[in-house]
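A single protein chain has been omitted from the complex, and every remaining protein chain is retained in its original position.
Right after this comes chain A.
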Amino acid sequence: ARRGTGTEDVGKTDTGDGKEKYRGLKDKRLELKKNHQKEELKKEVDLEDHKLSIKELERKYGTNIVTGLSSTQAAELLARNGPNALTPPKETPEIVKFPQADGAILCWIAYGIQYFNDKSSSLDSVYLGCVLALVVILTGIFAYYQEAKSTNIMASFSKMIPQQALVIRDSEKKTVPAEQLVVGDIVEIKGGDKIPADIRLLSTQGCKVDNSSLTGNLTPSLRTHDNPLEAENPWNKMSTSPVGTATGMVINTGDRTIIGQIASLASGVGHEKTPIAIEIEHFVHIVAGVAVSIGILFFIIAVSMKYYVLDSIIFLIGIIVANVPEGLLATVTVTLSLTAKRMAKKNCLVKNLEAVETLGSTSIICSDKTGTLTQNRMTVAHLWFDNQIFVADTSEDHSIFDQSSGTWASLSKIITLCNRAEFRPGQESVPIMKKVVVGDASETALLKFSEVILGDVMEIRKRNRKVAEIPFNSTNKFQLSIHETDDPSDKRFLMVMKGAPERVLEKCSTIMVNGQEQPLDDSTAEAFHTAYMELGGLGERVLGFCHLYLPADKFPETYSFDVDTVNFPTSNLCFVGLLSMIDPPRSTVPDAVTKCRSAGIKVIMVTGDHPITAKAIAKSVGIISANSETVEDIAKRLNIPVEQVSKRDAKAAVVTGMELKDMSPEQLDELLTDYSEIVFARTSPQQKLIIVEGCQRQDAVVAVTGDGVNDSPALKKADIGIAMGIAGSDAAKNAADMVLLDDNFASIVTGVEEGRLIFDNLKKTIAYTLTKNIAELCPFLIYIIAGLPLPIGTITILFIDLGTDIIPSIALAYEKAESDIMNRKPRHKKKDRLVNAPLAIYSYLHIGLMQALGAFVVYFTVYAQEGFRPSALINLRVEWEKDSVNDLEDSYGQEWTQYQRKYLEWTGYTAFFVGIMIQQIADLIIRKTRRNSIFQQGLFRNKVIWVGIASQIIIALILSYGLGSVSALNFTMLRPQYWFVAVPHAILIWVYDEVRKLFIRLYPGSWWDKNMYY
């Protein structure tokens, strides 16, 4: 048997590609697995069942088309092949990983060493390790909870009622859950049913199938084709059958259906790391790098200062752990979920938290056409009669075209009568455009159109009783019906016909102009062709309409029409007019596309639709802008062959799946870089994948929107997959990272804005968090080198990281954008890092150091006023920490017991803590902006910042005065004046940062700007 042409070839290029792409990958197994999967798909799509005769089928599947399977057979098969349901994709949420877990382990190691060394060593590092582990676990749970919440919302979308199927088993018709279908079952399908599995049609009665969720096309596929995806028979699971009834045999169930295979292709596609995950990994590398290098440096220093090696190792571990920003994991998660919540309010449901930011760095959006850019419902767009094209706008004032003409009267009658679609009953109160119709897309459009313009269509049809009908089929390409007229004096029958315009015209000898029949001559035929071409060029589906009043003498009232023998004339009809329909773009899309443009995002349309339609829609929504041309356009304008057109002149390109198939990856890359406006038409699911991969090779962050099952592999492959919430299939929603609850492309723009804002604000949050890291680390370094009593303890540090600093750093997520973020280019994935060198340097070496100094001032103040002047503290460490020394002399000659010193040390911790806290307030304020002055941004615009500051102060007050007596926490009641010692340094931080920002604004592009702007 021949193999399915299209799929096979695509499969081949795909495999070749795969080898190319994954050559660099170390994991060869992955490659093999992927290729294997694709190979499998290629093989299994190659169905032959639609070519077998019924007898052969019966033999193959061991069934009988009359009696069906026996129950025992069915049960056996069910047990063997499993239920007819798609295996839900396993999703392991990728949690933002921090070195925390390692930190916890290091802590325990440190304790182990200490314990080994001295059995009575303090449990500090064990506590620290436990806290770190707890933080990791808690944030993991939080992220999981967040994900579960959005999954719940998702679940509410999918209908909970299990699908039922009417099946013949044991010669009886039974209704069974669709899950229990097995291969060989004979099923009956009514209009409106979902096809429960891949079936081979056995008999049909005027039944069509809507494969749109599979191919992305609205048009029911009617062509015979070798490719089972496009062949008329078999039908595929998930497709809906809008009209008619049919019987079929199940040939594939569950994951082995075509849908199942696409779904598994989707789950086989590895999820790329999200940009924010990459950024955070990069950030972790920086922090780890700093930690390890400082740690090793001080290890060497400690060893050369004649510390015990074991002690030095503990110092090393301590330094590394001190560098772990404990609170950041929680902060980032909360910040992301806050934005996710905000986006959900704007109808962007984020399934994967990290995807919140991805949209912000998106540089290419590959958008599906149907349902995303368009409304996914055919609408009558134009009419042509009386040699004139009229615009039909059913949404607004519909009297814009001349309805007085006699031609219109005839045309409207044909539109109304030659139509099998009907409103589903019980929808009287629903507006016409929203009523549910039983019928295919074009007929629905026509029905609604006539209902809007003419009023009650059903009533009109009742008055013009239908006596005979030839339904549409792909060979005739027309539909015909014969009616009695509603004029009681006119006993003639009216024959009405609609169909492919050229076919309809062939059957006509006259044409109606202004209500009068005129012979169809060359000039009128010419006018017809011009109009036909024009409407077709708009990407619209054109139908021709004609009618004939059958002479009453030949066809009396009692005449019996036979549609099989066609005992009535079907030629020399009277041509009445043309009507064209289109799936119109959503009204919000053009604006959204413009916004994407100005935000530097390239919008590419990828559709399974016809190139002309695709291009027309692309033009109308601005994906191809008004003044740009494709190579073909230029060729047409200049009247030269396409080959002679310089490719540089064309900004836009329309590429079909056939052309794409012949392209090498290099050519695709070239195409993607050369043209700014690209439309891909007639693409297969695999090609969508290839396009997405091509975009990703350009270092672009790619967003893919889609609704059909056919989109799901691309959705998965994309950096961010966006599925439609209303129209989208479950497979698409499963594969996507984000769901647009209102199916509105414009919501993406909101998402982009939020994503960019969150990136900026995360920068601020991280800068804020990193700053105090140095202030927490310096004391330890000074403790090692200068031998001061330890200025701040681990528990105290934890209270900063997980206490006072948490709310403020989250508050930065509420900061408004500094400038119009939608007017700048998307960030470059590899150049514009979340944490760049200026950020780290500025936070660590500038503000961080200032903070450390400020906190040291508070520390020294406390010690000096209690009796230990700074000079006395140097190299005091060993004596200070000895339990047996209970008469340590201070600067005044007084002697201190161990506990008295310990208490003073805790007071020192508290003082250092307060010092950092006070300066963190200044740090928080300066982090509100990166370039603008705080006063430009407005000090009070972000109220949450003040909540953060208040929380900082209140937590610190509680710790010092409320819990100051709990000795385990190492806090003491600090004298009120010490709270203000660090204020000068806090002011200095603010002033210094204002100066920094001033110079950045004054000298853009200067040395200062490059090194100080983060």
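Here are a few things to note about the model shown:
The working rule: a contact is a pair of C-beta atoms (placed from the backbone, for glycine too) under 8 Å apart; a residue touches a chain by one contact, two chains touch by 3 or more; residues count from 1.
By our rule, contacts and distances are computed from a predicted model.
Set against the options "Two-component response regulator", "Fructose-bisphosphate aldolase", "Sodium/potassium-transporting ATPase subunit beta" or "Glutamyl-tRNA(Gln) amidotransferase subunit A, mitochondrial", the UniProt name belonging to the omitted chain is "Sodium/potassium-transporting ATPase subunit beta".
Checked against the hidden chain, the listed residues A:283, A:675, A:814 or A:856 yield one contact partner: A:856. From the options A:602, A:846, A:930 or A:997, the residue with contact to the chain not on display is A:846. Of the residues in chain A, those that touch the hidden partner chain are 845-846, 849-850, 853, 856-857, 860-861, 864-867, 869-870, 884-887, 889-900, 903-904, 967, 975, 981, 984-985, 988, 1003, 1006-1008, 1011.
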